[in-house]
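As you look at this complex, bear in mind that one protein chain is not there, while each of the others sits in place.
Chain lettering (A, B and C) follows the sequence in which the chains are written, and residue indices restart at 1 in each chain.
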Amino acid sequence: MSVADSTTQPRPARGPGSVAPSAPPAPSLAPHEAETLEQTWRDPPGIIGWFAAVNHKTISLRFMVTTFLFFIAGGLLALAIRLQLARPDGKLAGPDLYNQLFTMHGSTMMFLFAVPVMQAVATYLVPLMIGARSVAFPRMNAFAYWIFTLGGLMLFIAFFMGIGPDAGWFAYVPLSGPQYSPGKRVDFWAQMITFTELSAIMEAIVLITTIFKMRAPGMTLNRMPLFVWTMLAASFMVLFAMPAVMLGSTALITDRLVGTHFYNPGEGGDALLWQHLFWFFGHPEVYLIFIPPLGFMSSIIATFSRRPIVGYSAMVLALIGTAFFAFGLWVHHMFATNLPELGKTFFTAASLMIAIPTALQIFCWIATLWSGRISFKTPLLFVLAFFVILLAGGLTGLMLASVSLDTQLHDSFFVVAHLHYVLMGGAVFPLFGAFYYWFPKFTGRLLSERLGKWQFWLFFIGFNVAFFPMHVLGLQGMPRRIYTYPEEMGWGSLNMVATAGAFMIGASVLLFIVNVARSRRHGAPAGPNPWGAGTLEWSVASPPPAGNFEMVPIVYGRYPLWEKPRLPSHVAGLINEHREVLITSVADAELDHRLWLPASSYWPFLSALAVTALFVGSIFTPWAVVWAAVPVAIGTTMWFWPKRSTSDMRVASEQHPELFK
Amino acid sequence: MSMHGRPFATRMPQPVRRPARLVSLVPLVLILAPAAAAAAPLQDALRAYGVQAEHIGRLWNFTLGLCALVFALVLAAFVCALWSARRGDAHTEPDISSLARPERGIYRIIAWAVGISTVGLLALLGADVVTSRALARMPLQDAVNIELIGHQWWWEARYKDADPARQFTTANELHIPVGRPVVVTLRSNDVIHTLWLPNLHGKRDMIPGRTSTLTFRADQPGTYRGQCAEFCGLEHAMMALLVVAEPDAQYQAWAARQRQPAPEPATSRTRRGREVFLGKSCAMCHAIGGTTANAVFGPDLTHLAGRGTIASGMLPNNRGHLGGWISDPQTLKPGVSMPANLMPQEDLHALLDYLETLK
Amino acid sequence: MSLRCPDTVLACFICLGAGLLQAGCEREQRPTRAPPAASGTGDPSFTAQGVLPADNRYEENAYAVSQGKVWFRTYNCNGCHGQGGGDSGPALMDGAWRYGADPASVYASIAHGRPNGMPAFGQRLPEDQIWQLAAYVRSMSGQLRIDVAPSRSDTLQASEPEGRREKAKTTVDTSGRAGQ
Partner (left out) sequence: MSDKARHQPDPAVGVRMENAPGGGQGGVPVNGRNSAQDSAQNSAADAVSEAGANTAPGAEPGATAGAGPQAPSATLDVSCLPTFAFGHRSPMWWGTLGLMVVEGTVFALAVMSYFYLRSHSSAWPMTGLPPDLLWGGVNTAIMLASLVPNHFAKRAAERLDLQKVRLWMVACMIVSLAFLGVRVLEFTTLNTRWDSDAYGSAVWMLMGLHTTHLITDAYDSLVLTVLMFTGPLEGKRFVDVSENAGYWYFVVFSWIPIYAVIYWGARI
C-alpha cells in the first residue's frame, strides 16, 4: 500500500519552517559572547571532567545509551528464552537457569529500560522544547543517572556471578521470601528496585520542576508541546506509584534479612499485601511507560502531516484522565485470588473505562492524519505501527479486564502476548520512531531512510510473527514461565513460529545499530530543522550548543516555528559568564527571576558510589546502612557546598547589577 | 523427558462446540488449531466440557466478536485516513489555520466515535457481570467435596466426607463423577500455586494462609489435564494434574477402592519389596495405607498403581519410568524433594513388583 | 560521546565482582549444579568404613542448608530436639556438643546414631540429605556464615532465624554421655 512505495530521498540539509519568510532577522549574540556562553555551559575535559559532567544533554545521551544497552541485554535474554521454548522438551537451559533468564528479562525491560529510557529522552528534549538552557537541579539529574547505572550493573554482575534473581519480575512472596528463596538472589533484585526507583523519582522531580518553572516567557501551560504534557503527567505518576514498590521491596528485604513478618502468614503477615503494594505500582508503571510515547506520537504525527494535532485540550485532558485512572486498576492483576467478587467487578469497570481516553487520543490522531498532508518518513512509519499493534494489545486488554475471562487467560501465554503488544506497540515502536525523528537533533546527521524502512518492516512483521501465536498458545492452555512442555501438548509448532519471529526482531534491532553506527559518521547533515517541524527544539543548531539557546526565545503559540514571529522575539540580559537561567511563573510563564545553576561537579558521582556501597552492603549486613551513611553524608554535603568565588560573584551581581549588563 | 505412549484414558469425547467456530475470527487459529488439537491431551480453554467453562466460552465468543469488529472499524478508518490524505513533505507550508478556529466538524465526529466506544465498553461490562452471576449460580446439591493442597511440585487431594471413615487421600489425579458438581477447597502448603483446568473452569489461586474454593462440573466423560499456572519455583513446569471424569458408578467403584488399605503382598518378592519400602528412605516421606509407612511429606502411594502418571503428570506410570524415577529423580525433575535411591538391582525390582500391586 | 569511561567503570566493577565470584557461586548453586556433598563422598560406602571427610561443602551452599532445614522438620527431629532448644534430646542451639562439633562428627551422630536415644539414620536417609542435615544442625548454633544460614521461615516463629544467631563458642562436654 501507499506506505511502502512512498519512499523518497533524504531531505536536503536545511528545511523550511524554521523562520517564516517575512520575519526580521532573529537577534543573536556576538560571536565572542556566544563563545563565552558555550564555555560556560560546556562540560569539563578529561576523565575527571567526564565524571563531573552535569549538562543535561550529556547526561541524557549517556542515559539513553545505557538504557539501550540494557535493552540489548534484555533482548538477548529473550532470545535465549525463545530458543529454550522453540521445541518441546527443550534441553538448552535447566529450570534454574531458565527461571533466572525470564526474571532478568522482565526486570531488565521494565526497570532498566522502559521507564528510564523515557525519562532519558525527556531530559534531553524537554528543556529544548520549552526554551530552557538546562534542567532544574542538573546535579541531581547526574546523580540519578549514576545511581541508575550502578544499580543496573549490580544486577547484571550478580547475574553473571550466578546470583541472578529467579522469582519472576513481580517476585511474589512467599516464593521470593526468606524460606523459599535462600541465598542472596532476591536481595539483589530488591535492591535493584531501590536503585532504579530512586533514580526514577529524582528524574521525575527534576522534570516537573523544569516544566513548571523554566519555560520560556510566554509558553503558557496551554502552549506547551504535547510531549511536555505527557512527561508532566508521567512524572506525577512516578511520584505516587514508585513509593509503593519501594515500600514493598523494603519490607521484602527486611523480611529476608532481619526477620520481619510482613509477608509471613504464620505471624500475622499476608502474602497478598505484597501483591497489593506491587500492583499499586505495577499497573501505573505500565501507563507511565506508555504515556510518554503518546507525546512522541503527537510530535511526529503533527510534523509529518504538516498540521497541529486535532483537539489539543482533549488530548491533554485524556492524558490527565489516563494518569489518574491508572491508579484504580491494580486489582485486575489479582482476579484469580479470593478477593470479594463485587470488588473485582468494580475493577473490571475501571479497567474498561480507562480505554476511553486512549480511544479519544487515537481518534484525534486519525483525524489529524486524515486532514493533514502526510509524508511517509521512517519516524512516521514506526508511529503508524502503533495504531495496529497497540490497538490489538488494548483490545486483548479489554478481554483480560473481565473477571470471568481473566480466570482463563490469566498467567497463560495469552497474557505474554497481550503485554508485549501493549508495551512494544505502545512504547518500543514509537520510541524507535522518536529515535529516527530526533537523532538528527542529537547528532546533526540523519539516519538512513532505506535502512530505516528495512528495519521497520522486519520489526513489524517479526513482532507479529513472534507474539500473535502466543495468544493461541495461551488459549490452548500453555501457562507462563514454564521452562519446557511435553511434546503431545501440541504447542511445538506455534512456539517454533514465535521463536522465528523473535529472531526477526533481533535482526531488525541489529539493522538499527548498523544504521546508527553508519549515520553518525556518514549520515546526511541534518541542519537545524530537517523535518520542517514547529516546536522550539528545531530552532537551534543540531546538535544544540552547550547552552541550548544563544538567546532565550519568547513564545506566542504552540508551534512557534510555524506561526508568524512576533516581537519581542528573544530575551536579552542573561549573564553569559555563569550558568544563569530564566525562571518563569508556573501557569503563564511570566518572567520571575534569574537563577544561577550549579556548575559541573564530580560529587554527584562520588555520592552515587557511596549510596551504592550502602545498598549493596545492606544486602549482607544491616550495619552497612549505618557505616555507609557516613560517606553518603560527606558526599552529599560536598555536593551542596557552594564555591566561594561563585557566591562572591553572585553577591556582587546582586548589589551592582549594572556591572553585569 | 517426553511421554512415550499417552498415560490418559484414551476415550476422547466430542467437544461441546467446534474449536474452529469459537475462534473463527482468528485466522491463524483456523490453520493451526486442528493440528494442535489432534494429539493434545485435553488442556484447552477453547473446548468446554463443563458448564462453567461453557459460560466463559460464550463470554469469550462475544468479547472476541465485539473486539474484532472494533479492530476492523478503527483500522478501516486509519487506512482511509492514510489513503485519502494529501501527500506533503518537509517543504509543505504547515496548515495552522486550526489554531485560529477550532474544527467543530471533526470534534463532532470524534465525540460520536468516543460515545460509541463507551457503549461497546458498557456492553462488555454487562456481559462480564452476567457471566460471573451465571458462574456463581451453578447448583451444588450432592456435590463432591475435595480439598486440594498445593505442594512444590505436586497436588495432594483429600476427598471429604461427613463420615470420617469414608474420607481418603490421593495425589496428582482426581476422579470425578460426570454431571455432579465438584467443590474443590484450595490450600497451599508452601508457595502460591494456581489450579487451572481449562476445559472445566478458569483459574483459582492457592495462597498459603488462605483458603479459596472452585466449583465446576464435568458434563462429558474424559481425562482433562490441568497445570499449575502461578510460577511456583524450579519445577513449576512439571506440576500437572489429571482429572478423570467418569460415570457415577465407575466413580463410586474407584472411590470405594481408594478407601481400602493397600493389598497384602502375596508373593515373597512383593513381600521383599515392601520390606525395602519400609526399610529404606521411601517410608520417611510416603504413606501406604495398611502399613507402618504413614509419612505425609510425599504423595500417598496407597493406590499408586491405579494412577495414570507419576511425578505429578510428568511421566506415564509404567515399570520403566517408575524405576528410573526411583533411582534418579534429580535428572528427570531437578530440585524435586525425592532423593536418588541407590539400591541393589534385586531390591529395586522387588520394590517395583510391590508398587505394581498397589492397584 | 565516548564510551571509554563507562567501560572503565564496568571493568572495575567486574574486578570487584570477580572477588566475590567464588563465594557467590558456592552459596547460590541449586541442585542442577550442586557441588558434591563433601570431600571424599566419591565412594558411597565410605561411611561404612568409618572414613569421614573433614569438611562439608554444603555448609557453603544456602540452598543445601535450607534443604537441611526442610529435612529437619520433615523427619521430625523437633520431636526430640525441640526447635533446637532441646527436649528429650540435647539442645542444638547452644554451643555445647557431646560428640564433637565438626561436620564429620555431626554426620556420624546422624548416620550412626548415639547412645541414649539418638537413632541411626544412615540406612534410611540418602547421604546427601544427611550432609544437608549436618550443615543445618551446625547453622542452628550460628556456626555457618550468616549469608548461608537460613533466614526466618513462613511459620509461627519459635526462635530467632538461624542466620541471625550469635556464633556460639563450641564446647565439647562429655557429661551428657554417661548421664540420663
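Just so we're on the same page, contacts are C-beta pairs under 8 Å (C-beta built on N, C-alpha and C of every residue); 3 or more make two chains touch, one makes a residue touch a chain.
Everything quoted here is computed from the prediction, not taken from an experiment.
Listed residues A:390, A:524 or A:555: the one in touch with the omitted chain is A:555.
In the complete complex, the residue from A:258, A:513 or A:541 that touches the missing chain is A:258.
The hidden chain makes contact, of the residues A:83, A:208, A:461 or A:496, with A:208. Residues of chain A that touch the chain left out of view are 24, 26-27, 136-137, 140, 201, 204-205, 208-209, 212-214, 217-218, 220, 222-223, 239-240, 242-244, 246-247, 250-251, 254-255, 258-262, 264, 267-270, 273, 276-277, 280, 308, 312-313, 551, 554-558, 567-574, 582-586, 588-596, 633, 637, 640-644, 646-648, 650-651, 653-655, 657, 660-661.
Methods note: only the chains that are shown with their structure count from here on.
Separation between the centroids of chain A and chain C, computed from CA atoms only, is 46 Å. Residue positions 190, 208, 234, 334-335 of chain B each touch two or more of the other chains. In chain A, the residues that reach two or more other chains under the touch definition are 94-96, 174, 180, 265-266. Interface of chain C with chain B (complex): residues 30-32, 44, 70, 74-75, 123-126, 128-129, 154. Within the complex formed with chain C, the residues of chain A that make contact are 47, 50-51, 58, 61-62, 65-66, 94-97, 149, 153-154, 157-158, 160-163, 174, 177-180, 182-185, 255-259, 261, 263-267, 620-621. The part of chain B that touches chain A in the complex is made up of residues 1-3, 6, 23, 26, 28-29, 32-33, 35-41, 43-46, 53, 55-56, 59-60, 63-64, 67, 70-71, 74-75, 77-96, 98-99, 103, 106-107, 109-110, 113-114, 117-118, 121, 124-125, 127-129, 131-132, 135-136, 152, 190-192, 194, 196, 198, 201-205, 207-212, 225, 227-237, 314, 334-335.
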